[in-house]
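Partial complex: the chains shown occupy the same locations as in the complete assembly.
Should a chain be cited, it is by its letter among A, B, C and D, assigned in written order, with residues numbered from 1 in that chain.
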Amino acid sequence: MDLMTIIGLLGGLATIYYVLVEGNILHLLVNPVAFVLVFGGTFSATLIAYPWNTLKHIFSAFRLMFVGRQHSDDDRQQLIDQMVLLAEKARLKGVEALLRDVEHTKDPFLAYSIQMVVDGLEHEVIKDNMEKRLLYTHQHNHKINGVFRTMATFSPIFGLLGTLIGVVQVLRNLSDPSSMGSAMAIAITTTFYGIFAANFLFLPTAIKLGDLNENEILRQEIVAETVLCISQGDLPIMVRKKLNAFLITHLREYESASASR
Amino acid sequence: MDLMTIIGLLGGLATIYYVLVEGNILHLLVNPVAFVLVFGGTFSATLIAYPWNTLKHIFSAFRLMFVGRQHSDDDRQQLIDQMVLLAEKARLKGVEALLRDVEHTKDPFLAYSIQMVVDGLEHEVIKDNMEKRLLYTHQHNHKINGVFRTMATFSPIFGLLGTLIGVVQVLRNLSDPSSMGSAMAIAITTTFYGIFAANFLFLPTAIKLGDLNENEILRQEIVAETVLCISQGDLPIMVRKKLNAFLITHLREYESASASR
Amino acid sequence: MDLMTIIGLLGGLATIYYVLVEGNILHLLVNPVAFVLVFGGTFSATLIAYPWNTLKHIFSAFRLMFVGRQHSDDDRQQLIDQMVLLAEKARLKGVEALLRDVEHTKDPFLAYSIQMVVDGLEHEVIKDNMEKRLLYTHQHNHKINGVFRTMATFSPIFGLLGTLIGVVQVLRNLSDPSSMGSAMAIAITTTFYGIFAANFLFLPTAIKLGDLNENEILRQEIVAETVLCISQGDLPIMVRKKLNAFLITHLREYESASASR
Amino acid sequence: MDLMTIIGLLGGLATIYYVLVEGNILHLLVNPVAFVLVFGGTFSATLIAYPWNTLKHIFSAFRLMFVGRQHSDDDRQQLIDQMVLLAEKARLKGVEALLRDVEHTKDPFLAYSIQMVVDGLEHEVIKDNMEKRLLYTHQHNHKINGVFRTMATFSPIFGLLGTLIGVVQVLRNLSDPSSMGSAMAIAITTTFYGIFAANFLFLPTAIKLGDLNENEILRQEIVAETVLCISQGDLPIMVRKKLNAFLITHLREYESASASR
């Protein structure tokens, strides 16, 4: 459960609410015309830009924003421990013994990779296949990510278009001040919706998804390294030494090191 | 047939229509001067920027927006099945037996690659030639794509120019409110056309073409991998194992895996 | 002779003329102050940014816009035929026989490369030298190209500066409407010149030059591949098979292939 | 202690103070609504965009702005001297003798690398592990850096939103000039806060952190090179010759060389 997403959204709404109340323009917040222009325009343009095979993934990607969790260093340490256990089991009981673990795992990449070792594929072929699969997973994620970046580009532009329409109406009604209200409402609300959608919905989603994906790729790289070690029969202690390279030198440590010099 | 393109275009037009009707400025929608400025300017600048040998491809590229289809994972699975069949045939009856399949195929890259195997070229030369051809196909597609991105850059700028002209006319006629109408019409309509053309026509076309091209390159990479396997006499079961690496680990699976951890 | 450049320029001028006449502001088109500001500013900034050794090439680069010609696929096919002939001659009469062809060729890269083969340099050294020369030619072209991109960045900024100056004058003369004319003239004309120069002159030139250069590099890569084949004594039929990889799979073919699936 | 950061911040505040006093609008400087909008909006959007595991590092990163120190060439020379001493010790007393130095070092990367040599890992494995660790450290730093760049993108946009709100209020109160004061206060102060935050806080922090990180990576590359030399038993004099390559040819020297030609 990603608390940050929820705190951020609530904080954003509170900020906007406070500012509009202070500015005495809270009544401008809800405007169906502005809503249709910004979101109708953004989604229509997105539909033209991306095929259904890509778009169908964005709902589950959006859901990831709330349920996804970035791994901490502890998670990474824990994964390395699991992988070393796997390597020990392979060493003691043979790779076939891993088949049962693979059946119960929820990680399809681990299952796929171990299956190749059990099938007795050559070391080079296993390596090639895992690299290809990592590459295409990365490309797939990057494409989903691009949808949100594209929407973050479209929404402020449609907001701007609404402002333009509002300004024209204001100019037309200069002689009739009473009718300027609704014109101004569109002008401000569309820009407002455009900026809100881009900066609180689409852009942060794209950034956080990118982070989660990078995280997942790192996980799979640890799995891939382990499978390669198992495939060439490395000793478990060697596996741990190799996997330790995935633990980064933290900024905190680096900071204490550089501060004391 | 790409339904998304059509739904997106209709949705975009409906959005614009609704907003203009609500804003009581539907009469501003059609304006020949704005049309000439935005589209005349954009196409003239594009003609200067690109040679005919590049421009002549953009009509068929535009047509792809409606008839092109992004491959689903099922399509990719089906292609892999076909390729494995091809590898089996090559194994059983020899590569010469593939010549007939090649004659009837609609995929020029497959025909070209198989021909090289039948001609008995060295493995390394076949690999080099296929890589070069993939690279130049990619560069060619990228260039066509660039035309649409360039047009998406030009059209809002000419829209802005029209707005500037409109504003000057408004300022000149401040004393004569009756003549401000047509000046404002140009001001709003050119920006409107510029934004519409960039965000509903040119930019989405560039994005979707990029997606379709990436898709096609992936198809050709599967073909290339198969041809390389045939060229070095891999067993069909090995071919399938290698090609399976092109099936990405789906986000759905990954999501369930990461949510449950 | 590049017709597109001329059609594009005429089309751009016609568009501008039509819009200004329709807007009744054709008299704003010629304004020496705006001309000095936009072009004086752009060229001065460019002079500071680039050394003379780079700038001296931009006139001939500009000329290329009118006389340069992007090669069609037929041109590429024809070049490949010539190269295969060269390889046959080298095979039959020895590389020394190529010296006469080289003397009469107008392609300095071909002359340079054949000379190295005749001189009996090692295969690896020939390859290294040709790659280096291609790289530096590419860098050189890229730098010339960058001059036009830089000018396309500068000119609208100086246009904006002029608009700012014009707006200040308008504000100063609010009480004296008669003098607002010339102030507005500068405001609109500088932006107009800035946009025109960037979008009809500098940016399209940069794009088309990039296209022509890419084209030329591809030509030289075909020459380089041929020379390498000659250097290692490949059979002419082999040379043709290798060079065929430079003929791209056309979008048309790909389209028919993907539409029918 | 990084004096530049402090001088820069004081200089920035002095500049702003002087300009506001000169413009007689110092009273606009403090405005709680603008503060909430710009910083509340920026931080909320950042919370949505980044998971806690990334965000928790930004405080120590911010602290680095004041205590971090870019190494001068002398520091680099000094580090090389230390490394050569280490190589000499390894040569004379064996790598086990380095274990004590490693215990007392404040550089975790040095400790980690030497430990691998003492453990007797293969040269290739040590090299791979160190490269991986450098890569992940670089990626980690780059991500922290990205948080500040993202905030530098968000803050002026929320400033713009505030200006928009202010302008709407000004337009609404055209008939009541006395109430225009607070509207204008929001309009100017939000943009002001947005620009100040982006250009004095977030962007410079991102740039300087990038510099410090690049610096640290260079340090670790010197350590890695040394450990590799020790691992393959290079003579100390050889180690020094190799490490000297990390001392750049200074611009000053190059300048004198190019000026005199």
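List of remarks:
We take it that contacts are C-beta pairs under 8 Å (C-beta built on N, C-alpha and C of every residue); 3 or more make two chains touch, one makes a residue touch a chain.
For clarity, every value in this text was computed on a predicted model and none was experimentally measured.
Identical protein chains form the entire complex, numbering 5 copies in the structure file, with 4 of these shown.
The definition used in the following text is that only the chains that are shown with their structure count from here on.
Graph distance from chain A to chain C, where chains that touch are one step apart, equals 2. A rotation of 70 degrees, rounded to the nearest 5, superposes the Cα atoms of chain A on chain D. Chain centres here are Cα means. That of chain B falls 24 Å from that of chain C.
In chain D, there is no position where the chain touches two or more neighbouring chains simultaneously.
Taken as a contact graph, with one node per protein chain and an edge wherever two chains touch, the assembly forms an open path, each chain linked only to its neighbours along a line. Every pair of chains that touch is listed here: A-B, A-D, B-C. Put simply, chain A touches chain D in their complex at residues 2-5, 7-9, 11-12, 14-16, 18-20, 22-25, 28, 65, 69-72, 170, 177, 180, 184, 187-188, 191-192, 195, 199-200, 203-205, 207-208, 211-212, 214, 218, 238, 241-242, 244-261. Per the touch definition, chain A reaches chain B in the complex via residues 33, 36-37, 40-41, 43-55, 57, 60-61, 63-64, 67-69, 75, 106-109, 112, 116, 119, 121, 125, 128-130, 132-133, 136-137, 139-141, 143-144, 146, 150, 154, 157-158, 160-162, 164-166, 168-169, 171-172, 175, 183, 186, 212, 216.
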